[in-house]
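Structure below; questions to follow.
Heads up, one of the protein chains got dropped from this complex, but the rest are sitting where they should.
So, subunit A:
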Amino acid sequence: MRKLAFFIPFVLFIGLSVFLFSGLFSDPMERESSVLNKPLPAFTLPDLQQPDNLWTAEKLKGKPYLLNVWGTWCVTCNAELAYLTELREQGVMIIGLYYQQPSDAAFGEVFNLAALQQEVALKLEQQGDPYQWNILDKDRSLIFDLGVTGAPETFLIDAKGMIRYHHIGDINPQVWQQKLAAAYQSLEE
């Protein structure tokens, strides 16, 4: 009994060390998404370049695709455009969901659709255009319903409109191979 008690601090120390050591390699941003395996929330949002064309969750059904939340203001999103374009060339269907930052009325900012369209077109011309089309979420309503915390974030959605994967952060070759490729291919079949 005495000898056993002697080892208690040692065991506690080892336990604490293992706990803290594993913490070094965990990602504090990683957590289970609450929209996983749920249908894409209902929405009616305009196409960014053809605002008369309204998209709904129903219209997007039929084929698995990536829904990529992005904005020209977002540096990481710009960095992933090139790789996403490569994926598009490989046959992956990617739809953009444009994350519009709130315009600050106090500084006289007003939302200007024409300017935004031009900015987006220029950006995609320079960096590559991975998108079949872009959906403009001016008030971030669908973005809010999807539990998006920032840009870029990417959702993998199956042909029936169910959300199968929610990735926070950019998509690069490593992330695609390790996390998304298998899931996407299984949906395609």
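Throughout what follows, a residue touches a chain if its C-beta (ideal position, glycine included) is under 8 Å from a C-beta of that chain, and two chains touch if they have at least 3 such contacts; residues count from 1.
Note that contacts and distances are computed from a predicted model.
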item: Protein name, per the UniProt record, of whichever chain is missing from view ("Cytochrome c-type biogenesis protein", "(2Fe-2S)-binding protein", "Pyruvate ferredoxin oxidoreductase" or "Glutamyl-tRNA(Gln) amidotransferase subunit A"); value: "Cytochrome c-type biogenesis protein"
item: Hidden-chain contact residue, picked from the options A:9, A:28, A:91 or A:108; value: A:28
item: Contact with the hidden chain (one of A:123, A:140 or A:164); value: A:140
item: Residue of A:45, A:94 or A:148 touching the missing chain in the full complex; value: A:148
item: For subunit A, residues in touch with the removed chain; value: 1, 28-29, 31-35, 101-102, 140, 144-150
